[in-house]
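First the structure, which I've put down as structure tokens, then a few questions once you've had a look.
All protein chains but one are shown in place.
Chain IDs A, B and C follow the sequence of writing; residue 1 opens each chain.
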Amino acid sequence: MTIRVTIWNEYRHEKEKPEIAAIYPDGLHAAIGNGLTGSDFQVRFATLDETEHGLTDEVLADTDVLTWWGHKAHREVDDAIVARVQRRVLDGMGLVVLHSGHHSKIFKTLMGTTCNLKWREATDKERLWVVNPSHPIVDGIGEYIELPQEEMYGEFFDIPQPDDLIFVSWFTGGEVFRSGCCYQRGQGKIFYFRPGHESYPTYHNAEVLRVIANGVKWAAPVAGPVPNFGLTGPNAPLEPLPAR
Amino acid sequence: MTIRVTIWNEYRHEKEKPEIAAIYPDGLHAAIGNGLTGSDFQVRFATLDETEHGLTDEVLADTDVLTWWGHKAHREVDDAIVARVQRRVLDGMGLVVLHSGHHSKIFKTLMGTTCNLKWREATDKERLWVVNPSHPIVDGIGEYIELPQEEMYGEFFDIPQPDDLIFVSWFTGGEVFRSGCCYQRGQGKIFYFRPGHESYPTYHNAEVLRVIANGVKWAAPVAGPVPNFGLTGPNAPLEPLPAR
Amino acid sequence: MTIRVTIWNEYRHEKEKPEIAAIYPDGLHAAIGNGLTGSDFQVRFATLDETEHGLTDEVLADTDVLTWWGHKAHREVDDAIVARVQRRVLDGMGLVVLHSGHHSKIFKTLMGTTCNLKWREATDKERLWVVNPSHPIVDGIGEYIELPQEEMYGEFFDIPQPDDLIFVSWFTGGEVFRSGCCYQRGQGKIFYFRPGHESYPTYHNAEVLRVIANGVKWAAPVAGPVPNFGLTGPNAPLEPLPAR
Partner (left out) sequence: MTIRVTIWNEYRHEKEKPEIAAIYPDGLHAAIGNGLTGSDFQVRFATLDETEHGLTDEVLADTDVLTWWGHKAHREVDDAIVARVQRRVLDGMGLVVLHSGHHSKIFKTLMGTTCNLKWREATDKERLWVVNPSHPIVDGIGEYIELPQEEMYGEFFDIPQPDDLIFVSWFTGGEVFRSGCCYQRGQGKIFYFRPGHESYPTYHNAEVLRVIANGVKWAAPVAGPVPNFGLTGPNAPLEPLPAR
């Protein structure tokens, strides 16, 4: 079954800084989209500076999984759009939050915490170790993914304890990080995946793209029950009593 | 060590409806406070109609654990106070959310979900079964707590999966409910405990009060690390490399 | 991708008791197999009284997911076969444990607990409520599954806390039960699903069969990493130090 994916990107660094554009000439979103090809996926893009950030009701209704990359303009994202995305996630749309998206309004809203962390831009090497080798998100992945240079993110990462912890990162400088985290919220599923600082070619790494593709598949909605809430019938009768 | 507890109550039903006042003449908060006596606890009260809902910076700074009961006036709680309480929870203050507090702004903010559920006021009996007999919250409790009459709350309860599930409720009418749920958020701990509709004498039940007292003890802050967030030093150096 | 399923059945009740044979004339396993048709599944059967209980090294090597139903002859299952199945689960084979399989040697070995519970054969109705509507195991299922008559299983169910809790059962007589439980063990995944007493036509229920089919899909192995254990190289060198 084809998964309808909307890849959302802040899309500012690439337009403003030549050194970032050199790495991602068509934007981070295009690079991420290169990992979601074939009949499994139908991809569209949306960016901050579009009307309604490209996330109209129509677009969201037509989206099975939304991926989110943002960094320096989190505050420019309209609260009404955030509420709209939250509603869709709770109604079943998958959400894959990437790297600095940890500080996006939508992620913080869904987590209920600050999502703060430590960080440093240096010559750190990152190794993402798999701590759950049974999970579909690590399909096709080895014992670890190694990224020669990445921004460091360090614990304490102020998130709720993940329902499933998939990756733990090691950094040269002495830090660790829970870098692949799965959550259920309502009928929706959320996957946070750490790597992807704009100044490194991380989204050209085949293993990173594979994990994102796996995450999209995992987060895709299922045809589970649509819960009924509220008063169970006016003067809702109790169950008929069983014959004894 | 004495735990400083602030018992927060909406305190409207008791003032407006004689039949509720008949059950809780001094307010629900007073009944809840009857379970938090002795040298383990130092109790104060706060209610919606006080200035800043009784939750000033000073009161919160002096509170180890806050218990929350609200029902029909959730919307009257000031957003700024909600943000203040959230901040304190993430900084370590325990939070015990009772019954209809599931729909309070503070609980929904910390959970990131709607916290919706099914409900019915009828002649349901409730049985709260213990599903984790090793947890300090069930100290002194038997295999289940039986309440002859309570409001029914039914699944699906739109909450994140609890870090620890302690009680599951059975209701006469055919429903079940995750009625004792533990969460970690930042340095703080949260316990949601279901029973306590205002029209029943639930907070005069010794076992219910025991669970709340246990929940307060469990949720009390520990002297754990205060995380540092943000840039790890300006031009933060990497760790000194080990001698080889 | 076709999933190779081995449906294991104790297959004694059906041969010894006419009233059970009347419900399952070809054995419980045949009824369970009726839910695993089509190109998604390739099914074989194995039963206790076969050589090596039908679970030779060859059969297990050719099995992606094993389902297990046993009841009164758990002790007759050879310890060496149990160890063999455990090894395969840790190496990635999925395991779906049904009903009274909770007391099988293989389930108890993988859980590390007694897996004890309460039970009663009476006129109980069972309702299995979905408490995680986002999970692939509830694809195609409504808010609850109702079984007019089933054996009662009640808490406390002595299992480790599930990684994901999917169903909670309600029984007429006043009990609840965690009746759909997911676990990761090594590279393998385990799903315990409660219903299916031999004296009721539960495995002719379309929703029950759907859940089992979903469980088999969920438990199927992924091509994740095969962990290396032990000494990391003789005199294993440290990582080359990064250039600074």
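We adopt the following convention: a contact is a pair of C-beta atoms (placed from the backbone, for glycine too) under 8 Å apart; a residue touches a chain by one contact, two chains touch by 3 or more.
The model shown is predicted, which means the values in this text are computed figures rather than measured ones.
Asks: From the listed residues C:Ile23, C:Ile81, C:Met111 or C:Val168, report the one that touches the chain absent from this view.
Replies: Only one of C:Ile23, C:Ile81, C:Met111 or C:Val168 touches the chain omitted from view, namely C:Met111.
Asks: Among B:Val130, B:Ile159 or B:Ile212, exactly one should touch the missing chain; which is it?
Replies: Within the whole complex, the residue contacting the unshown chain is B:Val130.
Asks: Have a look at C:Asn34, C:Gln149 or C:Gln184 and name the one touching the chain we're not showing.
Replies: Considering all chains, including the one not shown, the answer is C:Gln184.
Asks: Just name the one of A:Ile3, A:Ile145 or A:Val168 that touches the chain not displayed here.
Replies: Of all options in A:Ile3, A:Ile145 or A:Val168, contact with the hidden chain holds for A:Val168.
Asks: In the full complex, which bits of subunit C touch the chain not displayed? Write them out.
Replies: Touching the missing chain: residues 86, 90, 109-114, 116-120, 122-124, 152, 154-156, 158, 160-161, 163, 172-175, 183-186, 225, 227-233, 236, 238-239.
Asks: Need a quick check: the contact residues on subunit B for the chain that isn't drawn.
Replies: So the residues of subunit B touching the unseen chain are 92, 123-125, 130, 132-136, 138-143, 163-164, 172, 184-189, 221-228, 242-244.
Asks: Mind listing the subunit A residues that contact the chain we can't see here?
Replies: These residues of subunit A touch the chain that is not shown: 127, 129-133, 143, 154-157, 161, 164-165, 168-171, 174-176, 178, 238, 241-242, 244.
Please note the rule applied: only the chains that are shown with their structure count from here on.
Asks: To lay subunit A over its twin subunit C by CA atoms, how big a turn is needed, in degrees to the nearest 5?
Replies: Here the rotation carrying subunit A onto subunit C measures out at 180 degrees.
Asks: From the C-alpha centre of subunit A to that of subunit B, how far is it in Å?
Replies: Inter-chain centre distance comes to 30 Å.
Asks: Taking each chain's centre as the mean position of its Cα atoms, how many Å separate subunit A from subunit C?
Replies: The mean C-alpha positions of subunit A and subunit C differ by 31 Å.
Asks: For subunit B and subunit C, what's the span in angstrom between their mean Cα positions?
Replies: The mean C-alpha positions of subunit B and subunit C differ by 36 Å.
Asks: Residues of subunit A touching 2+ other chains?
Replies: Only 123-124, 163, 172, 184-186, 225, 227-228 qualify.
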